[in-house]
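The other protein chains are all here in position, but one chain of the complex has been omitted.
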Amino acid sequence: MTDALQAWSFKILVWALYVFLLAPLVCIIVVSFNYEPIQSFPPASWSLRWYGEALRNTGFTHGTLVSAMVALCATLAATPLGVLAAIGLWSSRSRFKPAIEALFLAPIVVPGLVTGISLLVALAAIEVRVAPVRLFVGHVLIVMPYVIRTTLASLAQLDPALKEAAETLGASNRQVLMKIILPLIRPGIVAGMIFGFILSFDDVNVSLFLVDARTTTLPIAVMSYLQYSFDPSVAAISSLLIAVTFIITIALERSFGLKRLFAGN
Amino acid sequence: MAGGADLEGTLEMTSAATAGPSSKAGPRRTPPLQSSAALAIPACIVVVAALLVPLAYVLLLSLNRSAPGVVDLNGSFTLANYTRFLSSSFYLRVLGKTVYLAAMTTALCATFGSILALAIWRAPARFRGLIIIVVISPLLVSIVTRTFGWMIVLGDNGLINTTLMTLGVIRTPLHLMFTDGAVIVGLLHVFLPLMVLPILTALDRIDPNVPQAANTLGAGRFTTATQVILPLATPGLVSGITIVFSLAMSSYITPALMGGPDSGMITTLIYQQFVVTFNWQFGAVLVAILLAVSLMLVGAILFETGRRTRKWMVRR
Partner (left out) sequence: MAQVKLKNVVARYDDFFAVDHVSLTIGAGQFVTLLGPSGCGKSTTLRIVAGLHQPDEGVVEFNGRDVTGVGPAQRNIGMVFQSLALFPHMTVAQNVAFGPRMKKAPQAEIDRQVKRMLEIVRLDHLADRFPVQMSGGQQQRVALARALAIAPSILILDEPFGALDRKLREAMQVELHALTRQLGITALFVTHDQEEALMLSDAIGVMNKGRIEQFGPPQEIYRAPKTRFVADFMGMTNFLTGEVIDCDASSAKVRVGGSVFAAPVSGVLGRGLGVKLAIRPEKITVEDAGEADAASLEGSIRQITYHGNASRYVVDLPGGEALVALQSQSRAAELAVGSRVRARWKAEDISVFQD
C-alpha cells in the first residue's frame, strides 16, 4: 500500500470515528426541535415546544434539583478529602504508598453497579434507608477519585525545589502548603472538581440502586420517562444538558487540559 | 531507597515527639512534610467505609442461605448459591455471553482507540484541544442521553434507516436496535474515550525522534505505527484495555436499553435479583462471580504484558 493511500485511508477512518462519536448527540439536538411528538429523523417540521414541555415536567425539574444538590454536596465534601489525600501521597515516602494509590483507584475500578448495590445493602443493614444520604455517600465515592487524580497530576508537575526553597527561606509547613503548594495546584483541583461534578450529575449506575420514589436524579427520571413516553421533550432536556456540559468542558480544556484526568497507571 | 528514607522519617518523628519542652538552645525541629502521609487518612477511611466494607458485606451475604427480602447477615454459611450458579447451563451461558460481548467491545475499542489516539498525537497543537473534546464527548453526557441518541440513530425510523430508505438502498427498515451489535455499538461509544486518553498519554512519552528514525530507515506510516509506535505505547494500551474490559463486563444500562430485556448480560440478572425477586443472597453471588471473573481476566492481561515488556520498559 503506497504511503499516500495509507495516509488517505487513515484520514477517512479517523473522520468516520469522529462522526461515530458525535452522531447520537447531534441527532438528539436535531430531534429536540421536532414539531411532531414522534422522534422521527429528520424532523418534518421545527418547533421549540418540547423545550417548554421539558421545563414544565415536574419529574425533570425535581430530578435536576436533586442531581444538582447531590453533585454539589458530594463535590464540596470530596474536594478537601481528596486534595489532602493527594498532598499526603505526594509528599510521603511511606512503603504503603502503592497500596493507598490503589485504594483511591478502587471506586473507579469497581463497577458503579456493584458500588451502588453494596452501599444499598450495607446501609440497609444498619437501618439507613434514606435516599438522599445514600446518594450523598455514593456520589462522594464518584467524585473523590477524580479530584485526587487531577490534584496528583498537578503536584507531579510541581518542581520539588520550590518547596525546598521555601523551607530554606524559613517557611513553616503550613505556610508552604498555603502559600506555595495550594495556589500552584489550584487549576488541577478545580479541574477535578468540575469533572467530578459532571460525572456525578450524569451518573446512573451508582444512583440506580440508591434512589427511591420520592428522591430521584435527573438521568434516572429521564430513563423512567422514556419507558412509557417517547416524545422529544427527552431530547430537549438532553440537549440543554449537552450544551451546558460542553461549555463547561471547553472552558476546562482551555485552562487545564483534560488528558491528565485519564493518565494510565 | 524507601526503607532508608522511612527510617529517617521515623527517627525524626520520634525525636521531635520526645523532645519535650526544649532544654536545648536551638529552635525545636518541626516534623518534615514527608511524614504527612497522615493527610490521606480521612479519604482512606471514606473509601474503606463506603466501598470496601459494603463490598465485603455483599460478598459475605453471598455465602448466606437464600432468603428473599432478608438483607441482614446471619450465621449460616453455605455454598448453595454458588452451586446453583455453577451447575446451571443457563447462568453459565449468560456469563459466557457477557465475557464475549465485553471482549469484542474491548478489542474493537483498542483498535479504533489506537487510531484516534494516533490522530490526536499527530494533529497540530491548535486542533488538539478540540479533538480531545470531541473524543470525550460521550463521557460528558449521561448514559441515558447517549443511549437515547443511539435509539434515534439505529431505530426503525432513525437516521440510518431513513437515509438508506431515501437513497433506495433498502425498502423495509433494518431492525438494528435490540441486537448484540447494538449493544456493542453502544458500549463502544462510551468506552472509546476511556481507551484513547491513556494511549495518548503513553504516546506523548515517546521520543518524537523515534518514529522519524524509523522513517529514515525506510519504514512507511503503517509499519512505523504498528512496529514502533504502538509497542512503545503498551502501558497506555494495557491501561485502557483493563479499564474498558472491567467496565464492559459490569455495564448494565447500555446493554439493557440497547439490547432489551433479553440481552443476556449478567448485569441484567443482577438487577432482577435485587429489584424484582429480592433474592439478595443470590444477587450477591452474581456480583461476586462478576468481580472474580473480571479481576482474573484483567490480572492475566497485566501479568502477560508485564512479562513481555519487563526487559525493556523504563518505568517512570
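Read from first to last, the chains carry the letters A and B; within each, the first residue is number 1.
Simple rule for what comes next: a residue touches a chain if its C-beta (ideal position, glycine included) is under 8 Å from a C-beta of that chain, and two chains touch if they have at least 3 such contacts.
Quick caveat, the model's predicted, so the values are computed rather than measured.
Taking the full assembly into account, the omitted chain touches B.
Checked against the full complex, the candidates B:V99, B:V228 or B:V293 give a single residue touching the omitted chain, namely B:V228. Where subunit B meets the chain that is not shown, the touching residues are 207, 209-210, 212-220, 223, 228, 231-232, 234, 309, 311-314.
One rule holds for everything that comes next: only the chains that are shown with their structure count from here on.
One finds 15 Å separating the Cα centroids of subunit A and subunit B. Of all residues in subunit B, only 2-3, 5-6, 9, 30-44, 46-48, 50-55, 57-58, 61, 71-73, 112, 115-116, 118-119, 129, 131-146, 148-153, 155, 157-159, 162, 189, 192-194, 197-198, 200-202, 204, 220-222, 235-236, 238-240, 243, 246-247, 249-253, 257, 267, 270-271, 274-275, 280, 283-284, 287, 290-291, 294 touch subunit A in the complex they form. Partner subunit B is touched in their complex by these residues of subunit A: 1, 3, 6-7, 10, 13-14, 17-18, 20-25, 27-28, 31, 38-42, 81-82, 84-89, 91-97, 100, 103-104, 106-115, 117-125, 137-138, 140-141, 144, 148, 163, 172-173, 176-177, 198-199, 201-205, 208-209, 218-220, 222-223, 226, 234-235, 238, 241-242, 245-246, 249-250, 253-254, 257-265.
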